[in-house]
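Below you'll find the structure, written out as structure tokens, and then a few comments.
Only a single protein chain was left out; the remaining protein chains are all shown in position.
Every chain is named by a letter (A, B and C) in the order it is written, and numbering of its residues begins at 1.
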Amino acid sequence: MAVRAAVAGASGYAGGEILRLLTGHPEVEIGALTGNSNAGQRLGALQPHLPPLADRVLEVTTVEALTGHDVVFLALPHGQSAAVAEQLGDEALVIDCGADFRLRDPGDWERFYGTPHAGTWPYGLPELPGARDALTGSRRVAVPGCYPTAVTLALFPAFGAGLVESDVVVVAATGTSGAGKTPKPHLLGSEVMGSMSPYGVGGVHRHTPEMAQNLSAVADEPVTVSFTPTLAPMSRGILATCTARARSGLTADRLREVYDKALAAEPFVHLLPEGQWPSTAAVYGSNSALVQVAYDEAADRVVVVSAIDNLTKGTAGGAVQSMNIALGLPEETGLPVTGVAP
Amino acid sequence: MAVRAAVAGASGYAGGEILRLLTGHPEVEIGALTGNSNAGQRLGALQPHLPPLADRVLEVTTVEALTGHDVVFLALPHGQSAAVAEQLGDEALVIDCGADFRLRDPGDWERFYGTPHAGTWPYGLPELPGARDALTGSRRVAVPGCYPTAVTLALFPAFGAGLVESDVVVVAATGTSGAGKTPKPHLLGSEVMGSMSPYGVGGVHRHTPEMAQNLSAVADEPVTVSFTPTLAPMSRGILATCTARARSGLTADRLREVYDKALAAEPFVHLLPEGQWPSTAAVYGSNSALVQVAYDEAADRVVVVSAIDNLTKGTAGGAVQSMNIALGLPEETGLPVTGVAP
Amino acid sequence: MAVRAAVAGASGYAGGEILRLLTGHPEVEIGALTGNSNAGQRLGALQPHLPPLADRVLEVTTVEALTGHDVVFLALPHGQSAAVAEQLGDEALVIDCGADFRLRDPGDWERFYGTPHAGTWPYGLPELPGARDALTGSRRVAVPGCYPTAVTLALFPAFGAGLVESDVVVVAATGTSGAGKTPKPHLLGSEVMGSMSPYGVGGVHRHTPEMAQNLSAVADEPVTVSFTPTLAPMSRGILATCTARARSGLTADRLREVYDKALAAEPFVHLLPEGQWPSTAAVYGSNSALVQVAYDEAADRVVVVSAIDNLTKGTAGGAVQSMNIALGLPEETGLPVTGVAP
Partner (left out) sequence: MAVRAAVAGASGYAGGEILRLLTGHPEVEIGALTGNSNAGQRLGALQPHLPPLADRVLEVTTVEALTGHDVVFLALPHGQSAAVAEQLGDEALVIDCGADFRLRDPGDWERFYGTPHAGTWPYGLPELPGARDALTGSRRVAVPGCYPTAVTLALFPAFGAGLVESDVVVVAATGTSGAGKTPKPHLLGSEVMGSMSPYGVGGVHRHTPEMAQNLSAVADEPVTVSFTPTLAPMSRGILATCTARARSGLTADRLREVYDKALAAEPFVHLLPEGQWPSTAAVYGSNSALVQVAYDEAADRVVVVSAIDNLTKGTAGGAVQSMNIALGLPEETGLPVTGVAP
């Protein structure tokens, strides 16, 4: 008996990626597809890479359209999920790809988003210690931000084992799909091809408190994060270069041993063999994360680099992985583990 | 009972794509992986996008290594397949992704390849009239060239219905993976990013006689093809712009009607709705081909544009599709129909 | 005594390129810069690649703002140039980068642009036979379209020498800057990177009659053009693959001889040595055009490939080259002849 899934925001990049994954998910039947400005259009005109759904027509996003599904994916602009979720009740598993229910601290939320805090849902990063238990059987999932996914997967083993202390510095490059499908001048192909540029510099990017929240929880003490996101000339992918100050006594061997152990059982996170470094190309369209570590003795810093696909593991894949856990399906069901490369 | 498949040339781009598809194929178990200069290496170092096969080690390409499999994929340099195939005998289905067995006319072969003609195998383009019958139960398959795949899918309905006559002009743009993984100066990222350039101009590209062969067969009269390939700044994809002189009396409606009918039953070839044009992005990593047609009255030419992924439908996907037919499996088994976009 | 130049439409891509060239032009002093929606903004915020002009502020495009300059460059949307030009009178050299005054046949204009024909100005493609005479001393210049520039430079020698007859087929790839700076979904970096796609297929692109006009004039008989433009994943550049049916008796030697002679004296158009083909990278930011020819005997077609930078030789460079001629300056003044590569 198939799981019936609706997708709200089916015309955007996150929505399109959810649909790409769901068309390959053996337990899911795709129900209502909704949008707002694009309601009434054929999906084929909006998401031409999904021929099996080309003739489906987008409905307006309403509670009525979304009701009657086992799972509802919300790929809506920030701040719109709470109202919808409230009316859907607990019959449906509601998976929010927006930010609304990620942060625990209302002060953080208000400082970075400027609206009242809506609450906190079980956090859809299964690899984080304790997360799988919270997700199992849950009716609500807050899918992490794409950057926090990459950064948390990179640093949780080091903080969990007490190898590093605070003063985290992260510089991450993202593909342009992370900025969404709404046309803006700086996102034109003419502007982004051949160009790297930063944005949200100086601690103002909204994903910063989410990273600090995750790492502080694992470290069991406050962790500061200096985070600089940069826009790279590629459609997909995040490469996160993450460093933290080493605690005294660290060795390269101990570092590797800790990561090996922390990641060995993870189906989607792979510590690469020594000498091999992650690339975003290797996880293109895949739910895998690739991780490599180094200890820079002269600078006394641990450097961890992770690569994910921002739309797959960073959004839609994380959402489907969490759905699988919440519904009691095998966690890997329907999720690509190979990238499309070269 | 799984079909056991070996891949000769597993370190190259075609070999990597075959493996990506086979890891997702429910009926296939992956056997020997062979290479030459890379024998002895972990596949993870050569194809980092395939984590499930990362610890597999490449063997040297020998008949012994390839023996004992139900299917052997040959992704070898041109001219090396004949010797291997001969020794494998008829126990195995041998699928050659090289050019060796594509051309029927020994004169064409010798003119374009400069070596003696090795013969002709059933042609792995199932959509070509008659091809499915020839493939069913066959122990040998010659996978078409990537360009001939794109061009033949674009023009066979028009020639089949007698809508156009000769003087075909094709200009196609390909992603750089079509040029292979052997490092050459003009294939460096620094050279290809931001640049379009032609090569093999003036009728000398080796795929030219293969296109003429396919179209002449469908037209039942000799068809000339002026073919210009160009290298585009992208990793994957072929966009083929194909024109042919219209026969008198053609109308745009008749043209669309013919294509609609010719392609309606094809699982992988899609005539787009009017007003929508193919893009290579929409078939990235997919076995689909997208096609659109126009009739330019002033120039009295039919223009058909097709988009495929050169590594998927253009090579590995065509190979797996043909394997499915040859083995009596449902033709679509294990083949992605959605692209990874954006 | 410097030539004082104003640029209307200074915030767009054509306007920015005109300014880039004028800042390096030893005889020009940059006067008024105008825009519409961007009036009042610092140029540095709109064209960050032009530090010497960063603190200049855009005025509203009015006749008053443009009056009092020796040269006025109009980089306005199609249809807006006529009204401005009329009021400027003959004191100023007015150089229109739009389409308004390119076509001689009012029927062509109305069919492709849908508005009444405004007239015809001397055509700013100095390489076209007769063009330099018409430009010398002129107070008005119609800068050619970017595609017609690439195609005309590729084919005028062949038509001029009677080597080819009609049935021209052109497929050209352009960088995205050719589509302008107004944000549209299909021009987003996420959409264009990794993708080739056609547009304006089937004889409907507005540059088609301009190509036919130029080639028919040189051939002294009507020439049809089947033209398909494609959008390539690069910011700049046009690669035009142009073919025409050979007249009987043509040889490859004769073809090369004709091109050699026709282009030998041109400062900006270079016939490459045999065996070398043009690339758009080699003319990035340069006013040069690279050309190569081949004769495909089997298809009985001449194939000529040309590469230009759509913003430089294809727009702003052609405009400045024409300005130099009109004002009696050496034609090459201030124009880059080297590309920025790799």
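Everything that follows uses one rule, which is that contacts are C-beta pairs under 8 Å (C-beta built on N, C-alpha and C of every residue); 3 or more make two chains touch, one makes a residue touch a chain.
In this text, all values refer to a predicted model and were calculated from it rather than measured experimentally.
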Contacting the left-out chain in the complete assembly, out of B:192, B:218 or B:238: B:192
Selected from B:233, B:278, B:314 or B:336 as touching the chain missing from the view: B:233
Chain not shown: contacting residue from A:52, A:162 or A:194: A:194
Absent-chain contact - pick from A:40, A:68, A:129 or A:202: A:202
Chain B residues that touch the omitted chain in the full complex: 13, 175-177, 179, 181, 183-185, 187-194, 233-235
Positions on chain A where the hidden chain makes contact: 167, 169, 171, 173, 175, 188, 190-191, 193-199, 201-203, 208, 224-226, 228, 230, 232-237, 239, 241, 243, 245, 277-282, 284, 292, 294-301, 303, 305, 307, 342
Residues belonging to chain C that touch the chain removed from view: 13, 16, 20, 23-24, 42, 44-45, 47-52, 54, 177, 181, 193-194, 235-236, 270, 272-273, 276, 279, 281-286, 288, 290, 336-342
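Quick note on the criterion: only the chains that are shown with their structure count from here on.
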Rounded Å distance between chain B and chain C, as computed from the means of their C-alpha atoms: 37
Touching two or more other chains - residues of chain A: 13, 177, 181, 193-194, 235
